[in-house]
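Comments concern the structure below.
As you look at this complex, bear in mind that one protein chain is not there, while each of the others sits in place.
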Amino acid sequence: MGYLASMRTEAKSSVLKRLKRIEGQVRGIARMVEDDRYCIDILTQIAAVRAAMRRVEDEVLRDHVGHCVEHAIRSGDAEEQRAKIAELMEVFARAER
Amino acid sequence: MGYLASMRTEAKSSVLKRLKRIEGQVRGIARMVEDDRYCIDILTQIAAVRAAMRRVEDEVLRDHVGHCVEHAIRSGDAEEQRAKIAELMEVFARAER
Amino acid sequence: MGYLASMRTEAKSSVLKRLKRIEGQVRGIARMVEDDRYCIDILTQIAAVRAAMRRVEDEVLRDHVGHCVEHAIRSGDAEEQRAKIAELMEVFARAER
Partner (left out) sequence: MGYLASMRTEAKSSVLKRLKRIEGQVRGIARMVEDDRYCIDILTQIAAVRAAMRRVEDEVLRDHVGHCVEHAIRSGDAEEQRAKIAELMEVFARAER
């Protein structure tokens, strides 16, 4: 089967589930704001969404390394490998380190 | 007018707009995953949502300080002031510092 | 005894000990670089110093709140209290959140 530069099935369904939950959490925070809930309670929920998004990022990243970067290694194509490394370095530079 | 321990109108509408946009962005990321888009492009959108959530956190926090913490200062109630400070320290300890 | 806007004795000696250790760790990393040690081992030590500096920051911050901010609360001086809150918000905005 040819190489598909996208997420593997298991990671894909897990990430979709996480994103669905996060979408609901964001809507929930909006309701709290509309209902004039106490700011600190709202901040607690915001922190939960931030943590959840970080876990989604980690999962997509791990799947990418195990799949797309692995494919570049197997291909033996040095240029492709360099491109993959450069992409990873960009993701890390941008991440809230 | 009595003190309402919730967000002020201007911050409230701004935060609600941000949350609506973020909700849409999260749905957009889910579509990218479903459409087998390249992982690095997905990671780029995830980073954008993480940054947007941080800005929502900052806005709620600033409004809280200018409103609820300010109210505690005006009240002259030392216990209330201590409680507000303790809450702020918790928010910061939890934030991805 | 008048209020001294500096760290309390216990926190002061603990923070000084931490800083001494960190100073030694930084010298140790320099030696690793001079000795051409493997980059990943150097990065591991850098991460340790970063975590240690964060703990020093937390300790100074907690002592500040329990001492200087508490003093402002007891003084009943609303302007002083506002100044303390504004300082805290600056520290948090600057922290790698």
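Every chain is named by a letter (A, B and C) in the order it is written, and numbering of its residues begins at 1.
In this section, contacts are C-beta pairs under 8 Å (C-beta built on N, C-alpha and C of every residue); 3 or more make two chains touch, one makes a residue touch a chain.
Since we're looking at a predicted model, the values are computed, not measured.
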item: Absent chain, residues of chain C that touch it; value: 4-7, 12, 15-16, 19-20, 22-23, 26-27, 29-30, 33-34, 36-40, 42-44, 46-47, 49-50, 53-54, 56-57, 60-61, 63-64, 67-68, 87, 90-91, 94-96
item: Interface residues of chain A (partner: the chain not displayed); value: 54, 58, 61-62, 65, 69-70, 73-74, 76, 78, 81-82, 85, 88-89, 92-93, 95-97
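Going forward, only the chains that are shown with their structure count from here on.
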item: Chain closest to the assembly centre - both centres taken as Cα means; value: B
item: Averaged-CA centre spacing for the pair chain C and chain A, given as whole angstrom; value: 32
item: Centre-to-centre distance between chain C and chain B (centres being mean Cα positions), rounded to whole Å; value: 25
item: Chain A and chain B: spacing of chain centres that average the CA atoms, whole Å; value: 20
item: For chain C, residues contacting two or more additional chains; value: 96-97
